[in-house]
Each structure stands twice: as structure tokens, then as C-alpha cells.
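Accompanying notes for the structure given below.
A protein chain is absent from this complex, but the other protein chains hold their places.
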């Protein structure tokens, strides 16, 4: 049986990526594409690379028959997302890709997003979508909160180290290198080719990036004590990919073993041989996350480097992985395409 | 039943692309990877993006048991290719990605490749691998000569116009823009990031590019008269993709109709609405070829633009498409992944 | 004596490039930067790479004392440009970088720019800014119309061939590859890094690009007969540079000699040895234009390739070169910086 899929907010990059992944998914079919500002448009008007694919035209939310949908991906900006999801049928399975349900606590949401959360009852029932760590809850969930792409990668790198207490919780730095598509299809001067290409810069410096809300919540919960990491993202002239360089205090062998044993049976998280480091080119266009570990020359200092594709494992691939679980399909279904290199 | 696949010459980009495509092909499995200079290596040593995939290690040609192989892709440099294929079992199905069997005539081969062809009996039996135009012959073939990537694109753009005589055969210019991976994983100064990025240049100017041998052969055969086109390739700072801008004399509506009617039932060739033009970004990582047509302001002058991914539709995807036919599978099997954008 | 320079419209790329060039010009000093929408801002707010340079803040047009200015560059969008220039003091020397005064005829302007020209008296007195061909007139001019960047390059490649009648005037094709900065600092989706990088596409196909107005005017004037060329620009993932591939009918040696003899004493136009072709990387950041010639394998068909930096020789460098002449300085002053490679 093919599952009938709806996508709300299909005109952004994560929407296009969902369509790409569903195109070769053996059990999913796109039945509705919802977008009020571009209602009536065809997807080929919005993304010319989808010209050869038969897809429904975009429809208004109000005109969409959600009774004919089994599961809905919601790829809207935060705030809009909670408003829209609040209007969806109660029994519809929903995977939200926005930030609206990532934080469990309305105060935290307000702190990081400077908006009052208006759907706190949905916020309470949402399950955090980091599949490898919330798998069982996701299976029975009605609403999944897809994680931030940086937050996903950072947690893949750090969670096993915190669970196994092999690092100093007070001394964690994540220096991230993030491709431009992470900012979405936004009309921003710094995202123009002329400005973003051929160079690199930091942004959201000083611990102001919103994904810190997720780190604080998840890592503290895991450690059963407050953890505050340092996190500085940098904009890289590449379209896809995030690389996280984690600087921690702890023994590199213990760290390696902790990561290796945690992930050795995971289908999408691959720990490289000790000392070998991943590049974002290694995982481009795929749902895989690669992790490498090395000890620094300084006593008891270690470096862990992780890489994933922000649009796939960092958002739309993760969303499909979670949807597979919610639909009682094999978790890896439609997601094992190899990375695109070069 | 899964077909057992061998790849000879797996350490180049077309080899890696074959592995990528087979990884999600429902009826193919890689059983042998052959490479004498890197025999004993694992594919993850050669291509780190394949680290998570279970693949056989590279073996020496001599040690490889070809009896256990149903079909073999050969992704070696020309000249080496004919030598190696000459030693393969006679009943083995072979798809060659090199230039060795593209030209039907030993003299033409010598003219363009400055080498004497030493396997002229194989040259005679080889079928030219432009699937859409040699489909029936490919089904029963033992040896397929994969086309040049530029030659494939140029023919997709031009063949219907020649068949239907809607253009002046004496006045055809192909200005091509070719991504760097078309040159392979070669240690050439002009392929370094520092030299190739952030700019564009022509190469093989003056009608010296070897793919002209294919154009001359195929277009003349089709027209039943000698056709010599002009073809100037340019190196573009992108990893994948070829864009062909064809300048022809002929009525743009007739040209459009000729292309549209020829390709409307083809699964991988997509003619855009009149006046809409493709980009290489539209087809990246996919087996699709997009074509657009427009009339110039000058009377009776038309411009046709085609785009494909040189590593997929231009070589390894085409090879899989042909292999599907040879193995009596559906031609599109494992090849309908959507383009990767952005 | 240092010439006092004003720049109107300093917040775009050509404005920034003017400031870059003037920074090391021994006889020019920026005295006023005019920009109504960003009046009061510092240049470092608008272009962070100018942070270390002492520059006047942006002022309102109305508040600017043009009596203290010797020469004014105007880097505004067309239409706005003619309005603003119409309000400048009559005795002020002006180099306009917009399209407003490139066409000598109000009807042509209306045809290509879909706007009525409201300053036809200025249009009549403006001198076309292609320095190498209008040098004497520029020396005494009050208003220079800077050329389009593509128009400049195309004319460098074609004018000597037309003057010396070594090519067929009815059969001229210019296939151009244009870097993204040619489109300016515009908020357009197709100029985002995610959309423009890693690929290539044509635009303004079919002979609709506005620079054709300049080609028509200048080449016809030169030939004393109407000349209509074909011109198709392509967007290349690079920040700076235009490459023109010209396809013409004519003998390549005669063509070479015609170009060589015309340019051998020009300081900024460099004709490469016969058969050697330029890349845009060769001229990046410089005021040089490189030109190469080769004969095609087809009888009497030749290919000429030219390269320049659209922001330097194609606009702001040309503007300084013209300003030098108007200010009675050496034409090359401040413009002989070598290309930036890699």
C-alpha cells in the first residue's frame, strides 16, 4: 500500500528535498502540495529541476482535502507552522520541519524565538525528531518536531559522550561550518553568490544561534544537569553540508569507543576508523552522517568531527526517516541512496 | 533475480558513479571491482564517500573470476580498455565507458585518438550506446560503446533536427559548457580548484575535440551525407553538468515540434515549453536531459539548449540504462532519482 | 594636483569597484559619496571590505556640494541616472556607468529599455565610453556614457574585423559566459549562491539582451550598413569575468592580423599568440582585456575569444580610464594593477 503524502510549504529547499526523496520512495506518493502564496502554480514554476516529474499543482490550504492524506510534512517558517498545524485534522500524522515544536517549554521557545508560543498543547505532545534517540516514541507519535540541522549534527557527535560521561560537561565547543542552503531560499544579500562564494565568515557569534535552545534542552536532559555548550556557526561557500568540529576534554580512545559502540548498528550514522576525518563532500545528497575522532597533541583534549547534509539527514531525510517509522515501514526505506560525489 | 555486476576501473569518477547508481538499483549487485594498480585496496580508500557501503575490495584482473559476473562495466582509459576487453570471456556482457568502440572505423579511431586500433573485430560488433537511438540493437548486444558525454548531449539536441531536415546541415555550431568532472580524476594543473574555479575558458578550440569523431560519424550516417559541425567546449567551475548551446539555421517552431514529437515518450529526455531554457542545475545527479528551444531575433536562426549531467546521463547513467536493456530489465530501473537541487 | 571625485550611487558593485580603484589612484580622491536611500550610512556599513578605508559618509543628493567636485561618477540604475544627471551642475564632468546614454537615439532607447528618454539633449552630447575607439572625443567630453560590459567585450573582439572587412557581416555569433556580479547587487533568486553556483544557464535568449542595442548601433555605424549579430549570454558561477566566444566566417590569419595590428599599441588590450586562448581568470580584478584567435576545422570559419573583468575593464575601470582622459591625465594612471590569480 502506498502512503498518501501531503507537503505544506513546498516552495522552499526542504520542500524540494522532500519531493526528491519521495520520488524514489517505494511506498510514498505526493498527493497534495499546499502553499497559499503560490497556490495554482505548478512545481516546475517554482523549481525548474522538477519539470519532468508529474506532481499536483499547489493548492490553497483551505481547498486541500486532508482526508485523503495519510501523513503531512510541514515545511513552513516557524510561527506560521504552529498556526497551520493547529488547523489540521487531529488524526493526521504530521512531521513538522520548522522550529516550532523542538523546544518542550514555552518559555524556552519565547527566549530563543522572541515569539509567544500559541499552541502549547501541541508543543507538549510533539516528539523530538532525532530518530536514533527517540525511535520508540516516534513510532507512535502524531506530531514530530524535526530538529535543527546543526542541532542534529551536534547531538550525533556529543550525545554518546555525555551518556557515557567520557568528557568534561563544562568544556564543550562546537565550531560549525554550514553550507548556504541551511539559510533557505531567502532573499538575503549575504546569500548572493557574489557575497557568499569564495570566502567564509562566522555568524550568530557569541552563543546567539537559536539551535542552542535545542542543545541546552537535549544535552541537559541527557546529563541530568544543566549543560551549556559554545557553538559558533560559519557560512561556507557550498550548497549542502554541515561540518561540526567539536573540541572537548576527554580521552580520545574512550570517546571513540563510546561513539563506535553507540552507532555500530545504526544504519545512517557511520563512525570512521580512528584518526580518519569526514568531509561534507562524503555525505552530499545522502542521509548518512559520518563521524571521526582524533586526540589532540594536548593531554586529554580530543577533537570529534561530524558531517551530514543539512537538507537530507539534517532535515528532509530525517523527516522521511521519521515518517517511515510513523507509517510502520522500515526506517531506511527510500533513504539509502549513496552520496553524490563529485 | 539480482544481476551480478563487475566494474573494471573503479577508481575514477565514472566508476564511483556506477557504484552510486547500483547502490539503489533493485536488480544489480556489485560482485567484483577490478583495478590492477590499486588491487587490494578498499573502495573507501579510494573514495571516502563510499565508506559506509559494503563493497568488495579491488582485485587484480588476473585474479578476478569473471564466470561469476553477468555483466561488466569497463571504466578504463581508452586504449587500455580495448586491451582489457579483448581478454574478457566471450560470452560476458560488456558496457564500455571509454572511447575505444565509439567509432566504427579503425581509420577514424586513429585520426582522432592517434593510436592504432588493435581490436577491430570488437570494434565491428560494438553497438553505439546512445540508448534512445540504438535501443533495439542494444537489447541483443554483447558489447556497448558508451558515448562521449558531450557527444551524447549534442546528439540529443541535433538528431531529430537532422532526421526531420528542419535545419541547414552546413551551419551547425555547438558551444558547450562542461563541468570539471568531465576531465576525470586527472592530475592536471588546470583542474586544480585554484585554477578552475571562479572563471571560464575554452579548450580544444578550432574543432580538435575528440568527440567530433562521434558527431561526424553519427550525424553523417543519419543525414546520409557528410556533416561537419563546429564544436567548442568550455571549462566551467562546476563539478557536474554539460550545457550545449546550439546555433542553427531553421525555423524555431518546426525545430521545437521536431524535438517535442521525437522525445515526448522518452523517459529521460524532457523538452521544456517553448522559450524556456534549462540549466545544468536542473539535472544534477540525475539521468535526465532537458532541452529548450527559442527563435533568435534574426530571421530563421534558432537556438537550442540542452543540459545533462556528464557523469549520469552522459556516462554512468547511460551505461546502467543500456545494461538494463541488455539484462532484459525495464530500461528505467534504478535511474529515476530526481535531480539534486540545490 | 589631486582631482576631487564624487560618486553617485556608491552602494552597488560598480560603486565599490570605483572606490577600490581610486584608493590607489595617485591623482584622485573621493570627496563625496551620494546615495539618497542610504544617506548617513558609512561605506563600511554597506561594504564591510571597505572598513579600514577613510571615506566620507553617504550624503543626500540635495545636501551634496557639487562645487567641490571636479568629476562625478554616476553608478545609478538606468532611468534614475538621467534624472539625477539632469540636475547636476552643467560644468561638472560626468562619467555615467548606467545604460541611459549609451544609445544615441531616443527611439532605440525606448525600444530596448521600454522607457521614454527624458533627457534627449544630454543623450545627444554624451560620448560613448569605449575608450580605445572614442579616445579623442572623450578627452573633451562633459558626459561619458560607460558601455555595457558585454557590449565592450564584444566590440573589442569584433570592431577591428568589421573595420578591415575580414569577416562576413551577416554571420556573427557571440556566445557569452558572464559572471554573476554583472547582474549587480540585486535580490534575485537566481543570483543566490544555492541557485547560481555549481552550474550554468543561458538568459535573455533569442536576441533580447539590452546590450544588443549597443551592438546594433556601434557595429552598424562602423560598417556603414546595418549589422545584426546573434548574442546569447550565459550565467557562470564566478563573481567576475566575461568570456566572449565569437563564431565568424573569415580567414583566421587575416582576423588575427587585423586584431593584432589594431591593438598592439593599446595599453589594456592584449592579443595572445595565435591559437592561444584566454580565460577570465587571466584578467580578474584588472583592467586588461585578452583576446585569442583560432581557425576552426571548417573552411573559413574562425573563433575569436575575448576575456575581461566586467567590473573593471567592463565598467568601473573603463570609467576611470575615461576620467583620466577627461582630467588630462595619463590614460593608464592607477589602472595597471596585475590580475589577481589565483
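Some points to look at:
Residue numbering begins at 1 within each chain, and the chains themselves are lettered A, B and C in the order written.
The rule we apply is simple: a contact is a pair of C-beta atoms (placed from the backbone, for glycine too) under 8 Å apart; a residue touches a chain by one contact, two chains touch by 3 or more.
The structure displayed is predicted, hence computed values, not measured ones.
Screening C:3, C:20, C:119 or C:177 for touch with the missing chain picks out C:20.
Annotation for chain B: contacts to the undisplayed chain at residues 13, 180-181, 185, 187, 189, 191-194, 196-198, 237, 239. With the whole complex as reference, residues 13, 16, 19-20, 23-24, 47-53, 181, 197-198, 239-240, 270, 272, 276, 278-279, 281-285, 288, 290, 311, 336-342 of chain C touch the missing chain. In the full complex, chain A touches the hidden chain at residues 173, 175, 177, 194-195, 197-203, 205-208, 212, 228, 230, 232, 234, 236-241, 243, 245, 247, 275, 277-281, 284, 294-298, 301, 303, 305, 307, 342.
Everything that follows uses one rule, which is that only the chains that are shown with their structure count from here on.
In this assembly, C is the chain whose CA centroid lies farthest from the centroid of chain A.
Counting the residue numbers that touch the partner chain, chain A and chain C have more than half of them in common.
As a whole-number value, the distance joining the C-alpha centres of chain B and chain C reads 39 Å. Mean C-alpha position of chain A lies 45 Å from that of chain C. Contact with two or more other chains is made by residues 194, 197-198, 237, 239 of chain C.
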